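Input: a single structure, listed below in structure tokens.
Complex shown without one protein chain; remaining protein chains in place.
Entry: chain A
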Amino acid sequence: MLTFMASDSEEEVCDERTSLMSAESPLPRSCQEGQQGEEDGDSAAQWRSQESEEDCEDDPDRYICSGVPGRPPGLEEELTLKYGAKHVIMLFVPVTLCMVVVVATIKSVRFYTEKNGQLIYTPFTEDTPSVGQRLLNSLLNTLIMISVIVVMTIFLVVLYKYRCYKFIHGWLIMSSLMLLFLFTYIYLGEVLKTYNVAMDYPTLFLTVWNFGAVGMVCIHWKGPLVLQQAYLIMISALMALVFIKYLPEWSAWVILGAISVYAAMVWTVGMAKLDPPSQGALQLPYDPEMEEDSYDSFGEPSYPDVFEPSLPGYPGEELEEEEERGVKLGLGDFIFYSVLVGKAAAAGSGDWNTTLACFVAILIGLCLTLLLLAVFKKALPALPISITFGLIFYFSTDNLVRPFMDTLASHQLYI
């Protein structure tokens, strides 16, 4: 989910939109340096204090702030476009980094391309004798997955609405703990196995402990911005790798398609439900962006779906105080982009063209989405356009371009 933040002076915004937990903002607000955010989005973006308005004002968001308070409204548009290109690049960099980590891992560590069982969310096997049966099974898997997402979304919305912030907070802590410790331990183990490096248990314990503890502190409390973003990229990459490993072939593609359709649908419904004049007013029990939250209730029950930054995003909501303008991108978007590119890389024929084509397609999709964001100035789902382009380019490059380029390369012909 992409949201564009403009300034707003409504203060009641603070109350409803405040964060899930009463932690202080992890980031010192240094709007003017523009170091924020560029990258990555999300997650802990939403930690804001409930208590004070000043904290409300703190936008832990990580995106660019170009703010000068009290700008006349006409100037906003110019600045929007002026900073537009910079925002785009600031999103390109973390998305590219996440994809690079995933592709590098997939190409070198065998573990993530081996089939070793499936998640309980995709119970139907794809080892069936006929194509029709396989297709049916993948569709059923997708249905189950999407319904899990819907259920988790509704659950989280209900929790949010009834202000059970402690529960959500606990959930987030559990999921980040799991990602930062357990998944990192598994990842490190597999990397060491691949390169045949021996590491004794005390060293391993120290390494994983340090990595995980610093990660928890950076994400949930305070830390240098760059480190926090690096950790968020790492956990997105880890999650994407889990999906690439445990989702069966066809199910993964159908799920990718279904998720983007779902995101687009939810956004449309949200747009229809929202009353434009009452933009600043916060009712809206159902926040369309919050569907991002339940992305990852896969793997383990206490999963870090709430890393979705979507929380701040009521469509068109204005953020408070600071004239912070920036763009936020949800972690779920990072994860699914990386899943697409990772699956393209894992496709087995050792072909890099497909991976590169998907990469360029996703970046262009992101560019277009940001362009639309600048034009409409409303929160937009970041998945549909990019994933659509990615899917089109994956299937067409794999089936059409690859044979052509291979034939050309074997005859050493250049176009």
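Assume a residue touches a chain if its C-beta (ideal position, glycine included) is under 8 Å from a C-beta of that chain, and two chains touch if they have at least 3 such contacts; residues count from 1.
Assume contacts and distances are computed from a predicted model.
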Per UniProt, what's the omitted chain called: "Gamma-secretase subunit APH-1", "SSU ribosomal protein S9P", "Aspartate aminotransferase" or "AP complex subunit sigma"? "Gamma-secretase subunit APH-1"
Hidden-chain contact residue, picked from the options A:Thr113, A:Gln133 or A:Asn353: A:Asn353
Had the left-out chain been drawn, it would touch chain A at residues 77-78, 81-82, 85-86, 88-89, 92, 350-353, 356-357, 360-361, 363-364, 367, 393, 396-397, 399-401, 403-409, 411-415
